[in-house]
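Got a structure for you, questions after.
One protein chain omitted, others in place.
Presenting subunit A:
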């Protein structure tokens, strides 16, 4: 069943295959990268020094941009390298770009499917997510930072920035120009730092933001700007009504499946708005904002902050507003202790829903996500199954394949004493079907 392709040299740290599986790059602890080709029966075709520190991860860049890789080093430096040559015999790897950050390390990088622009998502150790866009289709050296945000549904935590150990990004593999850009992201963050936060807001989760709530938030933001402008420039014009705010009374109220309630009250001269978030277990958090017509100062008090950083979140790009918005959260209210080790987004050729696997310390959870969001504007999700790790250690996942280190009992059955054998659980083979055991 298995066939040995290559033997890796001493100090190998990571390995990654290109789009057709005909080449793979191996990162070494001395900061070098070796590329193996099927043409040369997977023997090493080139080796080059990338960095002084060891290579932690390698990701191949989509082939529409040449033969290129992204290398993440142990010190968190991210560098892009591509293969160039004048002819078939003088091929070499050259550095295109280095992303350095003094404050945080890059943990994972993934490239979206190349549509008009190549998008790159980088997850940083401080819980930040940065989305870059390639400006030059021929060269990999010009990148523009498109967005920067934390992997949380709500605003930045007042408790400080988390420290993340690992991160995993998975782009939606749907092809086609019209497809919306989407990716899922999960962190494995430092738990102890967030213990209080976790306990306190154990049950508070917002999955996306209901459409009208979001609209309401936007209106609110717009309204605030208008108020400030009015105060500063001493002009009065009746924009409130144009923005859809009637004077006084309840403006919008919505309760979603997780108990988010948004209530806005206004009066003629001063106004305030309230946020209520009711957790599944009845825990109530609320946000209160006060603004007065007398002064332009705005007081914002958020009592409830969602649990930052550790859950699998799906982000989607809103073309209309050119921004990334959280579309779904792959966790249950009770799953607060889940550190995400790996995420995988399965290909889809006809399923009405997407399949995403989230590997955490509890096992592999398979989620169904319906992309056609309902009237409330958020994606429906459902956890279909949890493939628990038992006493086996999960050491890797890829597109819903789980590789487990075999327990003692199984080891005996396999009859191998010398070799440690690994069993891979194939959950999904056909891209169209979730579950098709071979």
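In this section, a contact is a pair of C-beta atoms (placed from the backbone, for glycine too) under 8 Å apart; a residue touches a chain by one contact, two chains touch by 3 or more; residues count from 1.
Going forward, contacts and distances are computed from a predicted model.
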*Of the candidate names "Like-Sm ribonucleoprotein", "Proteasome subunit beta", "Nuclear pore complex protein Nup85" or "Ras-related protein Rab-21", which one corresponds to the UniProt protein name of the undepicted chain?*
"Nuclear pore complex protein Nup85"
*Hey, which of A:82, A:316 or A:329 is the one touching the hidden chain?*
A:82
*Given the full complex, what residues of subunit A touch the hidden partner chain?*
1-17, 19-22, 24, 26, 28-29, 36, 42, 63-67, 82-88, 90-91, 116, 136-138, 175-177, 347, 349-353, 368, 370, 374, 380, 382, 384-385, 387-388, 395-399, 401, 403, 405-406, 410, 414, 416, 418-427, 429-438
